[in-house]
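Here the structure comes first, spelled out in structure tokens, and everything after it is commentary.
Here the complex is missing a single protein chain, while all its other protein chains stay put.
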Amino acid sequence: MDNKHSNPGSGLAAWGFLIVLVVLTFSTIYFFWARTWWFPESITELGRRVDAQFVRTLWVTGLVFFLSQLALAYTILRYTSAQPGRAVFSHGNTTMEIVWTALTAVMFVGLGIAAEAAWSDYHALGPAPAHSNPQIVEVTGKQFKWYFRYPGPDGVFGRTKLELVRDDLGNYQGVDFDDPAAKDDVLTAELAVVVNQPVQVTLRTLDVTHSFFVRELRFKQDTVPGLPITMNFTPEKTGVYEIACAELCGLGHHQMRADLKVLTPAEFEQWMREQAVYMAPLTGVEPPATETPESQPQP
Amino acid sequence: MTAKPAVEELDLIETGGPPADSGGRLGYGDDGGDFRPATPRSPQVYVTGIWIALASILMFFMGLTSSFIVRKGLGADWAPFTLPPLLWANSLVLLASSGTLELSRRAYRDGLRSVYRRWWHVTTALGLVFLIGQLVAWQQLRAAGVFVATNPSSSFFYLMTATHGLHLLGGILALAYVAARSRRADLVLWPAERPAVTATATYWHFLGGLWVFLFLLLWLGR
Partner (left out) sequence: MSTEGHHGAHAAPTGFIRKYIFSKDHKVIGIQYIALAITAVFVGMFLSLLMRLHLAWPTLELPFYGLMTPEQYLALMTMHGTIMVFFVLTTAPQSGFGNYFLPIQIGAADMAFPTLNMLSFWFTFVSFVVMLAAFFVSGGAPISGWTAYVPLSALGEVAGPGLGWGQSLWIVSLAIFSGASLMGALNFITTTLDLRTRGMSLMRMPLSCWAWFITAILALLGFAVLLAAGILLLLDRHAGTSFFIPGGLLVSDRVIDHKGGSPLLWQHLFWFFGHPEVYIAILPGMGIVSHVLSTFARKAIFGYRAMVYAMGAIALLGLGVWGHHMFQSGMSPYSAIAFSLLTMSIGVPSAIKTFNWIGTLWGARIRFSTAMLYALGFVSIFVTGGLSGLFLAQPSVDIPLHDTYFVVAHFHLIMGVAAIFGMFAGTYFWFPKMFGRYLNEGIGKVHFWLTFIGVYAIFMPMHYIGLSGHMRRLPDLSAYTSLADLQPVHLFMSVAAFITIGAQLLFLFNLVWSLLRGKKAVSLNPWEATTLEWTIPSPPPHDNFAGLEPVVHRGPYEFAVPGADNDYTPQHLPEVRAAPAHGDD
């Protein structure tokens, strides 16, 4: 039989679409509404603004999604060839075209413009304003670990040389400890910062492109070889958060994680004292006398 | 119902279409549709094709050019080097070949077969001279210790001249092909050769212009 007309069972196809599209639409809307899977809570003000823009976008796209899928289901169900007569003879409707083009343009481009404010603030700061007394940290990604360096009380990072890299001694970035500025540098394998204080990070890498990503901060920035990038963030809640690598960097990419510890000022002082003990063999500088340090997490 | 004749068996062209009573079974308008004998494929396609190809080739060199500009702008290790003076002579040769190509085309339009052929052969020879000149210029650079990886400026030099040269080699082959055709005793010059002449000339002039652009870029940016 040549398929000149709808085959028997075409009604089934129409109902099939209705079921699939209705299940798709309502389950999707449900999962987004109920936040069954969702971002972890934002701990920065910028993060909350990103979330707000996400929700705005969700409303717009959700509306278009709902209307489109159900309109599709409706037309499929209603206009089958089981209906008598021929289809409507029409090549379109210019008025409707103009209306929905204009509506879509306003919605989409409007969304886009709304998104720019959070973006500008995210990037325009760059280095934190000097008067905000930021905690300065250098973040270095290397296949397949994150390393952090604090400049110490002098606020200056010592110079580095590639030839001086000694992973076995804990000198992952090749800090030249003959440089006086390096004597108080602190090298760690976890990032500790003080809550409610701006943190200025300079992102670097020694080998390939990585990406520094902390979900709760809503912070993600590729680390590009040859291009140090300085940005800042201000965490507002204490806790331990995961730092992930978000750019494929080789066979160990999935293991490239570190801890971000947001601490109270007292906890941070304690943490710094512990790190200083482990820096002593590298810098040759005796740490100030303190209580017994807890075990340092192995880098 | 007798077996349908195979389409190839029908003398559609002679009869101007399938029998009217075939009722849509054979196609070609036997349902009342409008068919007529086909017009042959126009050789105009070659000229259109060349222009499309030039758009693509231009895009390729724009990719290289933007890489050049970005890489140079990164500062640090861009070291100038002296371009071999031979390149100026080469450029003149290539521009001259565009000139002789136009002389050839004018002769072609006037139907002067032997003049057309002569200038066409000169153009081909000049093109070869240019290519050889480029290779000699490379040789001079290597003798001066400037190689592909010496610094980014030299890298782009070798890359741009090599890719331009490869495209030019294609142009020389096209010129040689048209030259070979022009030697046939039974050759009908006009209008049969026109697409080949036009397409090849368009390509050749483009490569000449492209060379001027690349040379200026490499010289000003060295």
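Order of writing sets the labels: A and B. Residues in every chain begin at 1.
Here is the rule we go by: contacts are C-beta pairs under 8 Å (C-beta built on N, C-alpha and C of every residue); 3 or more make two chains touch, one makes a residue touch a chain.
Predicted, not measured: the structure shown is a model, and the values here were computed from it.
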item: Residue of B:R25, B:R109, B:R142 or B:R181 in touch with the missing chain, whole complex considered; value: B:R25
item: Residue among B:Q44, B:T82 or B:Q139 that touches the chain left out of view; value: B:Q44
item: For subunit B, residues in touch with the removed chain; value: 7-8, 10, 12-13, 17, 24-29, 31-45, 48-49, 52-53, 55-57, 59-64, 66-67, 70-71, 74, 76-78, 148-149, 152, 155, 159, 163, 192
item: Residues of subunit A in contact with the chain not shown; value: 2-7, 9-10, 13-14, 16-17, 20-21, 24, 27-28, 31, 36-40, 49-50, 53-54, 57, 60-61, 64-65, 68-69, 71-72, 75-76, 79-81, 83, 85-94, 96-97, 100-101, 104-105, 108-109, 111-113, 115-116, 118-120, 122-124, 142-143, 162-163, 165, 167, 174, 206-209, 211, 213, 215, 218-222, 224-227, 229, 242, 244-257
